[in-house]
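Note that one protein chain of the assembly has been removed; the remaining protein chains are unaltered in position.
Residue numbering begins at 1 within each chain, and the chains themselves are lettered A and B in the order written.
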Amino acid sequence: MNAKSDQTMMLRTPFHSRVATACELNDWGSWKGYTTPRAYTDVELEYFAIRNAAGVFDLSPMNKYRIAGPDAQAYLNRLVTRDVSKVRVGRVGYTVWCNDAGQVMDDGTIFHLGENDYRICAYARAVDWLHWSALGFDVEIVDESDEVAALAVQGPTSCAALLAMGLEGLEQLKPFGLTSFPFEGETLMVSRTGFTGDLGYELWIAAHKAEALWDRLFEAGKPYLIKPFGSDALELARIETGFLQAGVDFLPAESAVRSGRSRSPFELGLAWLVALDKPVFNGRKALLREQAEGSRYRFAILDVEGNKPAHNAFILKGGNKVGTVTSAAWCPTAKSNIAFAQIEMPHGAVGEQLVAEVYYQRELHWTRVLAPCTVIDAPVFNPPRRRATPPGPF
Amino acid sequence: MKKYDAIVIGAGHNGLTNAAYLAKSGLAVAVLERNPYIGGATVSRELYPGWTYSNCSYVCSLLRPELARDLELPRHGLQVVPYGGGVTFKQDGDYYGNYYDHNRQYREMARHSKRDANAYERYSTDVMKQTRLIRPYLLQRPPDPSSLKPRDLRDLLGFARSFTGLGEEGLADTLKFWTKSVGDYLDEYFETDVIKAHLGGTGVIGTALGVYSPGTAYVLLHHYMGDVDGNVGSWGFARGGMGAVAAALAKSLQAFGGDIICDADVDRIVVSHGKVKGVALKNGDEYSADIVVSNLDPKRTFLDVMDASDLPADVVRKAENFKIRGSSGKLNIALDGLPTFNGLDKRSSLMLGDMHFTDSLERLERAYDDWKDETWSKDPYVDMLIPTQTDPTMAPPGKHMMTVFVQYAPPKINGGEWTDADKAGFEKSVIDQIAAHSPDFRDLILHCETRTPREIEAEAGLTEGNIFQGELTFDQLLFNRPFPGYAQYRGPVRGMYMCGSGTHPGGGVMAAPGANAAREILMDLRRPDIVPGGYADD
Partner (left out) sequence: MTERHDVILVGAGHNGLVCAHYLAKAGRKVLILDSGDNPGGAAATHEFAPGYSVSSCAQWLYQLHPQVRRDLELEKHGLELAAKDIASVLLDAAGQHLTVLGADVRGDQISAGDIAAYRAFHERTGKYAKLLAKVFAARPPKLVESNFTDRLSLIRLGLGLKMLGRDDMRDLMRIVLINIYDLMEENFDSPQLKALLSLDSVQGSHMGPRTPNTVFGYLYRRVGEVFGYQGVAQVKGGMGALGEAMAAAVRAQGVDIRLGARVNSIDMIGDRAGGVTLASGEHFTAELVVSNADPLTTLAGLVGYRNMETGMARRISQIRCRGAAARLHLALDGLPNFTGLNGQQLGQRLLIAPDMNYIERAFNAVKYSEISKAPVMDISIPTVHDPQCAPSGKHVLSATVQFAPFEPAGGWEAHRAGFTERLLNLLAEYAPGIREQVVASELLTPADLQRDYGMTGGHWHHGELSLDQVMMMRPFPGATQYASGIDGLYLCGAGAHPGGGVMGLAGRNAAREILRRGAVA
């Protein structure tokens, strides 16, 4: 076996040795070609670790791109819909980016590391688009996906656990703040960000220090009931708190073969991310047009009656199909049955009553339920501890 | 004199398909085949004891699943097995490999260029957009833009709608795609030579054009629009060789009561008072029929088996001007074992697929320059497969059979016919190229059948050995195939039809021309349409 074919085999994250030991269920999935656990022990228990103590998620397969150079800010401002000049050094901003047609290509976070030095963290691979976007800008784009390992530490005891690990002063870090600590000769970057809607942090470290970080974290976190969690538990948490998942709740625009399958930020409920007052950015002309002429769809969070998750359900109004569900879950903490749906305009306004056509199975017996549902105005999980600075001890 | 309702000339896959539908509709049909065996270029033969060669067409993807299912080809013995892999060997000892799994494919590409690996995702989407546009028209006759008949107007409108549905820029992208060269197209996505060469070769396979000739992006599409079990773009082997396709079609035809008559070399189509009366064979036999369908290419049809005096002058001129160019040759090789390729593990899945040795578009283009100078490419582009790694039936256990499609080989060498010395030189250029990447290849060769356009023409009856029965350039596609005004399978004489790859949608063992022609014939006979259309939203 030569080196060339090794490089094409299924990849392992820098934490793999630790993850594999912890993954008692041996329940693996593929995340962009990386071997990643769907669950370690039990989805339910992992989910409650996030909501009750601290959960740890290996997010190393995320795509990470370093954008640096004199034009870095101008470049990003043309690339994404948000006004990047408002993301100060040491801050993180959530944003989406669009193609010229104003259709969302991906969502992600921008880390403002230093003067004209940024990192973009994205779901979809974006090197090609980032390079095309660099025409006319003096920036350097480096794909750091393999070099930077990352862990999300999420939940009410996450701050306490990290403080116990020696990250002094972390309690002062505000939401979407960014700080760093020395770690065994490398720099450990910590951002107060996450995908669970709870108090939480993300840790970024050079790949060769990944295992050491894991060990130190779990050692220090033991008294704080720290636990690793897999993608299934994350799915529950992110739906409960209203986060969109690329590839699930929308199709990255440039991977849509059929016309009309992509969505604009307005259609995903992300108008707040669009700074139309910026002079030029990707999608601006199309979004101005859409603003004037109206959108095709509306993103809705639905509170569905009953306890059967409305997976893949059609949404009906007066018996006619007006939308489809993209994500659905029974949310254990909020005790709500939540679904994200794409609703055809003009339907889907907050407060509107709709019907979800839900199919579920018990002991091989399928049942169809026409579950009434209501469009609600905000996610059902949004605790004050998520924003408190300094956070409470637990 | 034997009497049939319909005679089909040529037992190629399209002739057999056409006859099968006519027989299914209840007509008395006979297929006349010049060779002692059927299949035309969809053929497998044992030319070396124990080895089966698919010595013309060699892989299967474009065969329309709607037809395979409708004619019950699986029940008649056809099994198409997909293959993965594929590799282009580089001159520097490295290679670029093709993997089935999307993420693994990404990583292999990223090994050469991360940007290209990412661009490939967009490329695949964009090519798929074009593919989806054309696929619904494979099992339809092309509309005639110069006609005012309601059916043509309706078809044209539908055609126009599917295009305008793309939006102004989307439509422009499509028009660009169809008029652009595959080289220019790939240059817009990729920076790495070997990746462009690996993807670009299919843009010239079977055509007398170079990778930088406008129109070749469409040829790429032509090779991409097939599928195996719904996996668009993937390719497979017919288990037992391509002859299995013809054999299954023949059984289907016979199950519907149709006849196949081999060693029946047609001399001419008999025409009287502007109507077809039947055919006369070279041996003097005659068959009478009111319908005669030609599976031959347009040149053979109109300049060979039809009499100029029976045809309008413009048809003769159009047939003369029809572009059908020899551009490829083939080597079929019996091997004593599996060859080793430099830098590649012997168990590598990459060897299961198409192997190439041309690692840049420039080398591909230079290979074409040789063709223009009327000589075989000194540094040829080959599409090489060892199907016996997938198909256990084609060689004795442990032994292998290799099929090497070679581009370019001109129909004439410096204005003259191919000589045996030319053929030997052509063969050597190919063997040398393979041996340069495989140290044990030469020693494993047990037998080699080399086919220049001369041999392909002589055996399969394809003019100049052109595998598509006519260039796939835009002036010869859709309503222009084979010629404007005759693109709906009807010939210029009443009762005469065309069903070969020289008609829409062209070559590649699709069987669509044969089926589409049958639909038109049945319509003219006012019989129910039993020919299936395409599956929706593939």
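The rule is short, and it goes like this: a contact is a pair of C-beta atoms (placed from the backbone, for glycine too) under 8 Å apart; a residue touches a chain by one contact, two chains touch by 3 or more.
Note that the structure is predicted; figures quoted are calculated from it, not measured.
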Contact partner of the left-out chain, one of B:2, B:323 or B:494: B:323
Absent-chain contact - pick from B:24, B:115 or B:180: B:180
Residue, one of A:208, A:285, A:321 or A:387, that touches the chain absent here: A:285
Hidden partner interface residues of chain B, rising order: 145-146, 163-164, 166-169, 171-173, 175-176, 179-180, 184, 188, 209, 212-215, 314, 320-321, 323, 362, 365-366, 369, 372-373, 473-475, 480, 483-485
Hidden partner interface residues of chain A, rising order: 71, 74-75, 78-79, 99-101, 129, 132-133, 135-137, 279-285
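We adopt the following convention: only the chains that are shown with their structure count from here on.
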Residue ranges of chain B touching chain A (in the complex, touch as defined): 94-95, 97, 99, 101, 103-104, 106-108, 111, 114-115, 117-119, 121-122, 125, 128-129, 132, 165-167, 170, 343, 345, 348
Sites on chain A touched by chain B in the complex: 1-2, 4-5, 7-11, 30, 32-33, 125-129, 131, 143, 254-259
